[in-house]
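Have a look at this one before I ask anything.
Note that one protein chain is taken out, while the other chains of the complex remain in position.
We call the chains A and B, going by the order they appear; numbering starts again at 1 in every chain.
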Amino acid sequence: MSPHEIWTLLTAVREQAPLIHNITNFVVMNNTANALLAIGASPAMIHATDEVEDFVAVSQALVINIGTLYSEQVAACKLAAAQAKAVGVPWVLDPVGVGATPYRRTVASALLRMGPAVIRGNGSEILTLLSSPRLEQGVSAGEGRGVDSLHGSEAALDGARRLAQDRGAVVAVTGAVDYVTDGERVAEIHNGHPLMARVTGLGCSATAVIGAFLAVESDAFIATVTALAVFGVAGEVAAGWAAGPGSLQVALLDVLYTLDEPTLQAKLRVAV
Amino acid sequence: MSPHEIWTLLTAVREQAPLIHNITNFVVMNNTANALLAIGASPAMIHATDEVEDFVAVSQALVINIGTLYSEQVAACKLAAAQAKAVGVPWVLDPVGVGATPYRRTVASALLRMGPAVIRGNGSEILTLLSSPRLEQGVSAGEGRGVDSLHGSEAALDGARRLAQDRGAVVAVTGAVDYVTDGERVAEIHNGHPLMARVTGLGCSATAVIGAFLAVESDAFIATVTALAVFGVAGEVAAGWAAGPGSLQVALLDVLYTLDEPTLQAKLRVAV
Partner (left out) sequence: MSPHEIWTLLTAVREQAPLIHNITNFVVMNNTANALLAIGASPAMIHATDEVEDFVAVSQALVINIGTLYSEQVAACKLAAAQAKAVGVPWVLDPVGVGATPYRRTVASALLRMGPAVIRGNGSEILTLLSSPRLEQGVSAGEGRGVDSLHGSEAALDGARRLAQDRGAVVAVTGAVDYVTDGERVAEIHNGHPLMARVTGLGCSATAVIGAFLAVESDAFIATVTALAVFGVAGEVAAGWAAGPGSLQVALLDVLYTLDEPTLQAKLRVAV
């Protein structure tokens, strides 16, 4: 994948402004909506069981994030995922903190069976997802620590490849290096910056940005690599401007909005 | 309306610090509270059915925003609106994305019948509201695209005037130009900046700021024009400082807090 291909897809998002339906957690709703707006997409955060099916049907992609679960939202996630399958809208699963409690494992297991096009998590989250059917019984192999990972992304790469094969999905493991695989192809993205881990929910924003690219690119592997590359470059540039995690969060939105082709070309470190 | 009148009302908000009760969406709660604090009001975000009636009774204005609906919140909105009517507290309705789903149209239709003093929306939202009783059956004329408008504010001006007459309310249509009407008077506000549309929920913050001015000015038309003028000027000044949508969101709060009379006078472009 050349920098020019990545730039072309970013331009497509900016021109088409795809409508992205998010059912996400309360911690990151504002930043996720702003990241999608900054990149050129049109976000909507809609989670009532009374309306998610109607809204999925008019969206170009769906993003489901289990960060702050509760019973009505879980019901909404299932309705939305089923509708996405029915109407052919691609959807992304972010299994935040899936190893933290049996409840999360049960919910994630149910969603996993509903056919996400892409799954994005940190090393521990991906390894936890891999361990079904034990997952379905509330037991898991790769537990994290709360919502943080105890496993580097590299340690989860083999697991990610197997998960992709098992589920027929693209799997992204993010960390110091981001890996994306569809079970055969593997891409490595060496962009990003360590300070990004000190801002809450940037992984959630990255997942939402994957949704934006899925809306303009039917090859989910290419869409995911592009999203993580753009997000990583933007984070890296923003970290260069920032005095700490507060200003990084702000600068990231500015950079996603202003990112130009020369900067992208100069910074990209992606290998397939 | 002279710049001095607008300045006088802003000073009244800063001196009286009116208590504004918000039942709003999860995307904008933080920014809405911060916009109200920056302008000098005292915000509270309270949405439990067990307490909204008690809280409305001690508030100076109520703001209802349907951005992220769910069943318990809808119940709370209705209790709060009824109580506001009963105790004479003015309230503002923000029908976010009302055209997006039948559920939203049904909820907005019910709230519309409960006597808001002011309704603020984008062009598509206002046109959708106009189409009751078809609205009440989940059918609408002016559907938007998700939460975004497909109609410029000018295209909705005639509809806004009719909606104002039908409902006995002040109607504000915001966009490149903001229009405010009570069915007879019409004001145009040419402040604001296009980058504001790339920050999530600034319309929601504008609605909340209308609530703050309603608390200090009994003529809802004047209160609404003042609120949108102050918010537009602040957004315009902030956009001049900002490197993108992230820093605009931050700078807007700084400017709402520091706005002085000379800046307001120099920038205001309001015509009645």
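Everything that follows uses one rule, which is that a residue touches a chain if its C-beta (ideal position, glycine included) is under 8 Å from a C-beta of that chain, and two chains touch if they have at least 3 such contacts.
In this text, all values refer to a predicted model and were calculated from it rather than measured experimentally.
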| item | value |
| --- | --- |
| Listed residues B:Val98, B:Leu111, B:Val255 or B:Val270, member touching the removed chain | B:Val255 |
| Contacts of chain B with the absent chain, listed as residue ranges | 19, 26, 29-30, 33-34, 37-38, 42-51, 54-55, 58-59, 72, 249-258 |
| Footprint left on chain A by the chain that the document does not show | 25-28, 30-31, 67-71, 97, 100-104, 145-148, 198-201, 242-247, 249-250 |
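Simple rule for what comes next: only the chains that are shown with their structure count from here on.
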| item | value |
| --- | --- |
| Between chain B and chain A, distance of the C-alpha-averaged centres to the nearest whole Å | 32 |
